[in-house]
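Note that one protein chain is taken out, while the other chains of the complex remain in position.
Now for chain A:
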Amino acid sequence: MVIQRLIPRAAQLINNSITLKQTNSRNVILRLISTSQCHFADRYFTRKHEWVQIDGKIGIVGISDYAQSALGDVVFAQLPDVDSVLNQKDECGALESVKAASELYSPISGRVVAKNASVEETPSLINTSCYEKGWLFKIELTNNKELTELMNESQYKEFLKSDEHH
């Protein structure tokens, strides 16, 4: 929830920054950068369009807006069971839409500590709220260093613009 509150604030700052830059206010720009790091730094993306958001030792995993849109109406979510131990890039479940099945890969190594029962019940949450209500599972990280292999939000946006993601 902290993150949610930060997003509008960061956005506001970005908007302001255009005018502020013109006045060459160094302090404000620095503050903007630190705020955006705080906001963006803790959601990482894989090349297969999963995201993981870090909260202490726990990572919350979901799929990106691009992925949910490409997949279309999700009708079935198969999520990893609690206590399963996953390595980074392990296939750990699948999402099914009308047109196709899409495997789910763990963005990070660790032990699954929770799965989102609401998503199993109502898979369309993945379409309507892929970064919040549509989270998939929570994982206790065993190797924080793996995060460096993932993309932050702006890197991911660049990645989507490139042809590589196809």
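As a convention for this text, contacts are C-beta pairs under 8 Å (C-beta built on N, C-alpha and C of every residue); 3 or more make two chains touch, one makes a residue touch a chain; residues count from 1.
Convention: contacts and distances are computed from a predicted model.
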UniProt lists the protein of the undisplayed chain, choosing from "Aminomethyltransferase", "TRASH domain-containing protein", "Mdm35p" or "Sm-like protein LSM2", as "Aminomethyltransferase"
One chain isn't shown here. Among A:96, A:140 or A:153, which residue touches it? A:96
Since one chain isn't shown, list which residues of chain A touch it in the complete complex. 47-49, 67, 70-73, 75-76, 78, 94, 96-103, 166
